[in-house]
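Note that this complex is displayed minus one protein chain, with the remaining chains in position.
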Amino acid sequence: MKPAAHRLDLDNYPLHVTVPSRFRDLDTLGHINNVAIGSFYEEGRARLNRECFPLEMRKRHSMRMLIADVHIAYLREAHYPGEIIVGAGIGNIGNTSYRIDLALFQNGQCVGVCETVLVNTDGKATAAIPDEGREALEAVRVRGG
Amino acid sequence: MKPAAHRLDLDNYPLHVTVPSRFRDLDTLGHINNVAIGSFYEEGRARLNRECFPLEMRKRHSMRMLIADVHIAYLREAHYPGEIIVGAGIGNIGNTSYRIDLALFQNGQCVGVCETVLVNTDGKATAAIPDEGREALEAVRVRGG
Amino acid sequence: MKPAAHRLDLDNYPLHVTVPSRFRDLDTLGHINNVAIGSFYEEGRARLNRECFPLEMRKRHSMRMLIADVHIAYLREAHYPGEIIVGAGIGNIGNTSYRIDLALFQNGQCVGVCETVLVNTDGKATAAIPDEGREALEAVRVRGG
Partner (left out) sequence: MKPAAHRLDLDNYPLHVTVPSRFRDLDTLGHINNVAIGSFYEEGRARLNRECFPLEMRKRHSMRMLIADVHIAYLREAHYPGEIIVGAGIGNIGNTSYRIDLALFQNGQCVGVCETVLVNTDGKATAAIPDEGREALEAVRVRGG
């Protein structure tokens, strides 16, 4: 995955989450482990999903979002100690699914990007994203795409 | 915590769980991370709790076990790749609480021991361990103590 | 990522690693967490890299493999307790990079697939994969592709 230029600029992401790296994120190579990097993106997804789909909305529509696809590009090594800023926004909105676009920044540099496709379900089968949820997703699209 | 001699012998533990170490368990020092070691002990506790308190028993008595205290002694470094055998058994049984004694073995050597105190609750307050649960705990006491 | 049919059959992967799931892999939804799934794929990659590039070969050629890209498709929920079998093999071999194709199987069903692009470096810049390494990669290609 070769990220488009606008994906490398934190200003283009409507949501920012600051996550300090932890010693436990390191691996034997001395930088933040590739799998541990996944938990930084997870923080960005969790924040976006909480903001767009509050608990009451999820109950009202029996919404349960499942991850279908995660694609990560590793651009630079990330370090400990130090904070990572996760940028998150919406890249695409379908009928039953949507794509969250994310990027990680450390010391002003983009260290990686991620695309995650999530599918809405009613707990059993895929289900259309309700209109109020769709509006919330529209409001946090990544800019410049 | 200076472990008693009988705690260093796998044969004294009635339950054994084999857990391969994972690359993600390593830290920057090149051995299995001290926090990651905790997840090996957790596997021993989970196995013991499943065997002594089957789901139906938990529902019948509204049991919910909470960990109150964990004490770990690190005796040797543990390595990857390689399997760790977790030995688990009961060290003590009280009215509302019990102690699980655990040890980790790699390549025939004890690399660490752990004592965990768990408290039984009904979801709100501490509660007496039901008799059928107490009998199950008695049956898996660590030997030689 | 829509996986090709041959990617869903464990028999097509030359390397198999059995990894028991751990309680710590679970998340609040009660199935194995999406990020934790990444550590199963990591076990498959680590095994393949150890087999194809023994430590002496890495030293001889100053090889250091870095992950550039990870793409995961989540096909089914994975559960605890229970073993996961990781299938691993080579999907593509370039001049300085190669792609490891992986899949996870639980109870005979494919629960997910992953493609990982790794780049060989000499610690500073990308470097051609040495011939003996290339031969080792060729020997473990995924079948049926």
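When the chains are written out, they are named A, B and C in that same order, and each has its own residue count from 1.
Keep this in mind: a contact is a pair of C-beta atoms (placed from the backbone, for glycine too) under 8 Å apart; a residue touches a chain by one contact, two chains touch by 3 or more.
Not measured: the values here are computed from a predicted model.
Engineer: Quick one: which shown chains sit in contact with the chain that's not drawn?
Structural biologist: A, B, C
Engineer: For the chain that's not shown, point to the residue among C:17, C:35, C:52 or C:114 touching it.
Structural biologist: C:35
Engineer: From the list A:42, A:69, A:101 or A:115, which touches the chain that is not on show?
Structural biologist: In the complete complex, the chain left out is touched by residue A:42.
Engineer: Among the options A:24, A:64, A:79 or A:141, which residue touches the chain absent from this view?
Structural biologist: Reading the full complex, the residue touching the unseen chain is A:24.
Engineer: Given the full complex, what residues of chain A touch the hidden partner chain?
Structural biologist: Interface with the chain not displayed, on the chain A side: 18-20, 22-24, 39, 42-43, 46, 50, 81.
Engineer: Can you list where chain C touches the absent chain?
Structural biologist: Its contact residues with the unshown chain are 23-24, 26-28, 30, 33, 35-36.
Engineer: Counting contacts across the full complex, list the positions on chain B that touch the omitted chain.
Structural biologist: Counting over the whole complex, chain B touches the hidden chain at residues 1, 34-35, 38-39, 42, 66-74.
Following the convention adopted for this analysis, only the chains that are shown with their structure count from here on.
Engineer: Can we say the copies chain A and chain C touch using the same residue numbers, with more than half in common, or are the two sides different?
Structural biologist: same
Engineer: Roughly how far is chain A from chain B, going centre to centre by Cα mean, in whole Å?
Structural biologist: So the centre of chain A lies 36 Å away from the centre of chain B.
Engineer: List the centre-to-centre spacing of chain A and chain C in whole Å, with centres computed as mean CA coordinates.
Structural biologist: From the centre of chain A to the centre of chain C is 23 Å.
Engineer: Identify all positions of chain C at which a residue touches two or more other chains, and write them in rising order.
Structural biologist: Chain C, residues with two or more chain partners: 39, 42.
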